[in-house]
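Please read the structure below before turning to the comments.
Every protein chain except one is present and positioned as in the full complex.
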Amino acid sequence: MLSDYVFIGLFAIVAAIFPFAGFAVSYLVRPKRPDPVKSDVYECGMKPIGEAWVQFKVQYYLYALIFVIFDVMSVFLFPWAVAYHTLGLYALVEMCIFLGILVGGLIYAWRKGALRWV
Amino acid sequence: MIPLHWFLIVAAALFCIGLYGVLSRRNAVGILMGIELMLNAVNVNLVAFWRYLDPLESLGQVFVLFVLAVAAAEAAVGLALIIAIYRNRDTIIVEDIDLMKW
Partner (left out) sequence: MTTRTPFLFLPQLILLLTTLVVFGIELVPGDERRRKDWLPAIALTGLGGAAMAIIFLWSRTTTPPAGSILAGMIVVDRFALFFQILAVTTTALVVLLSTDYMRDRTPDQGEFYGLLLIVCLAITLVVAAADLLMVYVGIELLSLTSYVLTGYLREDRKSTEAGIKYFLFGATASAAMLYGMSLFYGATRTTNLAAIATALSEAENSLRGLVIPAAVFLLAGFGFKIAAVPFHQWAPDAYEGAPTPITAFLSVGPKTAGFAVLVRVFLIALPNFYPDWMALLSSISIITMIVSNLVAIFQTNVKRMMAYSSISHAGYILIGIVCWGRGGFGGSFEGISGVLIYLLAYLFTNVGAFAVITAFEEATGSSRIEDYAGLVSRSPALAWAMLVFLFSLAGIPGTGGFIGKLYVFGAAIQARAYTLAVVGIITSVIAAFYYLNLLRYVFFQPPTENPKSITLSATAKITLIVTCVLTLAIGLYAQPFLQLAQASANLW
């Protein structure tokens, strides 16, 4: 029983070493030509504009809200899928109703303009 | 094998941390995170009880699935309310939301 945890411990150690090893190796093999521009902050190759702590558009939240609902509802699909063969037609119909309600919600959100990016 | 009560202690600690967050946080989102911690403590409890006491039935797991789903709906409603209040107050610090007091 305890030996099962040896793998986890081993894995944790390797995971901890891995990034440091990467940095160390690249430090050893790379050429060194320091330049002040290199240590500058950058975003996608452009000069940064404004602060990093900006307010995000509230629209992102709307997407996040819709995502959270549908994301978690998929949790009910897994046990259904696993036990599908033993459940039969009744469960299939039931799952269709369940998904139908979810799709109804999605259509509602869509028609209400929650998915439109403004 | 790890004894059952270790899990229960972790769950109780998680619940207390969540409750402490709810009571001490000033930011409404922070409070919401505290509530989520409390719900996760319940999930740890349920899964541990299921695994140790009742592994042949699926009741404990089913309960956890429902808790997860309801927690997501709760988070959605909570965030929506927080957005609504931010839009007409420019703050989500609960101490500043004080139009009504007894």
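Odds and ends about this structure:
To keep things simple, chains are lettered A and B as they appear, and every chain counts its residues starting from 1.
The definition used in the following text is that contacts are C-beta pairs under 8 Å (C-beta built on N, C-alpha and C of every residue); 3 or more make two chains touch, one makes a residue touch a chain.
This is a predicted model, so every value here is computed, not measured.
Mapped onto chain A, the interface with the missing chain covers residues 104, 107-108, 111-112. With the whole complex as reference, residues 8, 11, 15, 18-19, 22, 28, 31-32, 35, 38-39, 41-42, 45-46, 49, 53-54, 57, 59-60, 62-63, 66-67, 70, 73-74, 77-78, 80-82, 84-85, 87-89, 94, 97, 99-100, 102 of chain B touch the missing chain.
Basically, only the chains that are shown with their structure count from here on.
Contact residues on chain B toward chain A in their complex (touch as defined above): 1, 61, 65, 68-69, 71-73, 75-76, 79-80, 83, 87.
Taken in their complex, chain A has these residues touching chain B: 1, 58, 61, 64-65, 68-69, 71-73, 75-76, 79.
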